[in-house]
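A single protein chain has been omitted from the complex, and every remaining protein chain is retained in its original position.
== chain A ==
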Amino acid sequence: MTADVQTGPAHAVPAPTTTRWHEVCAYEDLLPERGACALLEGIQVAIFRTFDGELFALSNFDPFSGAYVIARGILGTRGGTPTVASPMYKQVFDLRTGRCLDDTEVALPTFGVRRTPAGRVEVAL
């Protein structure tokens, strides 16, 4: 093995300029109460479909571990708040705001997400 560090494209979240909706997948491709990840213009977006059919989108980057894994967390509620728990060290985040409920200093970027009348899921960047 002599290869140098293999790097992928840059991962910075671009500053929000004009919102553009990106089609991701069919609504039915998302499991209820589970997440999936979309790669949109080099950005990893974690998309969740909760039990009641609502959709949420957050950054897939877990700031506590430095890995891109948020989409693989377990969904749930804390009090009335819909949440996702990072699969790495289990910090819990508010699906609506991205705020970490275990460490209020930290928040994940959130993205707009919607289901089109044709049953497609779209994310706003």
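Assume contacts are C-beta pairs under 8 Å (C-beta built on N, C-alpha and C of every residue); 3 or more make two chains touch, one makes a residue touch a chain; residues count from 1.
Convention: contacts and distances are computed from a predicted model.
Going by its UniProt record, the hidden chain of the complex is named "assimilatory sulfite reductase (ferredoxin)" among "assimilatory sulfite reductase (ferredoxin)", "Cytochrome c oxidase subunit I", "2-aminoethylphosphonate ABC transporter ATP-binding protein" or "Isoquinoline 1-oxidoreductase beta subunit". Hidden from this view is one chain, which touches chain A at 1-9, 11-13, 16, 19, 22-25, 29-34, 36-40, 42-44, 47, 50-51, 59, 61, 63, 65-69, 72-80, 82-83, 85, 87-88, 90, 92, 97-99, 106-112, 124.
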